[in-house]
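Only a single protein chain was left out; the remaining protein chains are all shown in position.
Note that the chains are named A and B in the order they appear, and that numbering of residues resets to 1 at the start of each chain.
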Amino acid sequence: MTDLLARFARDRAALLAAGVLAGLALAAASAPLLWPLDPEAVGGPPLLRPLGDPAHPLGTDRLGRDVLARLLHGARLSLTVAFAAAFAASVLGSAVGLAAGLAGGRLDELLMRVTDAFQTVPGFLLALAFVSVLGPEARSVVLAIAASAWTGPARLVRAEIASLAGRDFVLAAVVAGLPRREVALRVLLPNALPPVVAYAATSVASAVLIEAALSFLGLADPNRASWGAMIAEGRAVLVSEPWLSILPGLALLLTVLAVNLVGEGLNEALAPRRARP
Amino acid sequence: MRLVPLLELRGLSVSLPAEPAPVRALRGLDLELLPGERLALVGESGSGKSTALLAIAGLLPDEAEITGGRRFPALGREPTPGRDLGLVLQDPFASLDPVLSVGEQIGEVLVAHRGARWAEARRAAVVLLGRVGIAEPEARVDDPPHRFSGGQRQRIAIAMAIAAGPRLLLADEPTSALDTVVQAQILDLLDGLVREQGTALLLVTHDLAVAGRIADRIAVLYAGRLVECGPAALLLRHPRHPYTRALLAIARALEAGTGGPLAAIPGTPPEPGAEPPGCSFAPRCPLAFARCAEEPPAWRGHARDGVACHRADR
Partner (left out) sequence: MSGPAPLLEVEGLTKRWPGATAPAVTEVSLAVASGERVALVGASGSGKTTLARLILRLVEPDRGSIRFAGRDLLALRGEALRRIRAELQLVFQDPLAALDPRRRVGAQVADPLRAHRLVPRSGRTAAVAALFERVGLDPALARRYPHELSGGQRQRVAIARALASRPRLLLLDEPVAQLDVSVKAQILDLLERLRREDGLAWLLITHDLGVARAASDRILVMAEGRIVEEGPTAAVLAAPRAPATRALVAAELRLPPLDPRDLSATAPSANPRTT
């Protein structure tokens, strides 16, 4: 583990990005303590400029709600939804991939055809459909995003298992007398997971964007502050008060960039080590 | 009148990038190779033999630190890999491009280094395939590498290496990945080809019997340093350095098969960077005495024939 962290730390960009992400997560988690204003409350005059009034450092929106508070609470929503969705997708996808890879034959065929079906529908449209049916709460958004994101990990795990199955060290585990279940969970799965972990980073990034898009379109929970919704609301005054859309946009950019860099760093750090010649 | 050497190494030292700190793979190698001469560089893992070969070929990574001299006096200029130098590596399954046909790969060498046109290059490739012992070369010249066995791929790699008529052929353990029957065939092939073309050969191997089969001279490396060098037949019958003697004892024991322990050398070679002061072999040497641990032995003899051991009395 420390070995892994050391390798990760060598990638400066990834380290910086991880720092940014950690800072963001911390800020989001402690939002009410950090900046106790209610994001939904009409606390001040509308359309206050940023850096004008110390009570509202980033200004206020069209309804007079504090922008900083809305950004922080939006971060909370984005990050929670994104990580939850990516986690759910990874777990579900890995389980499906493991089952397909180990079973082979008809079960494998069946599972892969189901995966194909889910993959042919564009992720965003599938999420749209789910949200329309399930409603706009954060929980449904998580499910909606996971519903299309699980196919990536499923294919990755299945492919890894298929290529690992014939390898000497797997046979060695069988020869050592390990029961099949242990071979699958102790030997195959840990070797099959690293690409999934690296892929999870892209899942998180795209989940952030899908959530933002859903809330931009007004399909997410209207009672919760969300970056997408903030961008949508800022459209009406884009020329005169561009910061209302730009600030959440920048937040999105920063988050997605950080997630991608961390993902790359993880990929590098997790790559199996090459031995000395 | 002395012949002008084809290759001259003076005090060649190489440090390779590694974590946490660079390691010294080669420490002051002096070597000489005459045109048409066959030299075997013998050593085990960590001896620096492959590093030496890569340094000669100019294939070390950019981050490697190289000090000391590497010259090609008989060439009069820096050698061009492919034209002046041919290279054959250990793994026959990794050395050929899986996407191109074997004819294209051999032909590439001729087009790049002999200015041939593709049509003549292809004809020449067919001829070369025949020379290295591939049956029905005309039929097989357009086959991709995966249709050939390991031994055949190595033959193809040799064809690529000699295609442009290089003055020096470098081979890094070319038969280690092959079984004994194929190994004998490949060594016969190499032997014949270099004799025919008067090509010099530098062959890296850990197997003294391979060295004895094909080399005029043998140079033994241990922990990045040269410990003994001399004419092959003489060295294999009168080894002067205790390490060479120990290796030969094992090889002969395996050949004779008289049972009993194989006279294995106790211990392991030092980690690069952690070599003991004095002679690097001293901790494992049955003849070591006080001086061996304090003072690295000086080279006794001359560039082409000598030994580095406090016990040797030549």
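As a convention for this text, a residue touches a chain if its C-beta (ideal position, glycine included) is under 8 Å from a C-beta of that chain, and two chains touch if they have at least 3 such contacts.
What you see is a predicted model, and the numbers here were worked out from it, not measured in a lab.
Summary of contacts with the chain left out: across B:Gly150, B:Gly165 or B:Pro276, the touching residue is B:Gly150. From the set B:Pro5, B:Gly212, B:Gly278 or B:Gly306, the residue in touch with the chain omitted from the display is B:Gly212, counting the whole complex.
The set of chain A residues touching the chain not shown comprises 167-169, 171-179, 182, 186-187, 190-191, 272-276.
With the whole complex as reference, residues 44-45, 149-150, 178-185, 187, 206-210, 212-213, 233, 236-239, 242, 245-248, 250-257, 259, 261-265, 268, 287, 289, 291, 310-313 of chain B touch the missing chain.
Note that in this section only the chains that are shown with their structure count from here on.
Averaging C-alpha coordinates per chain places the centre of chain A 52 Å away from that of chain B.
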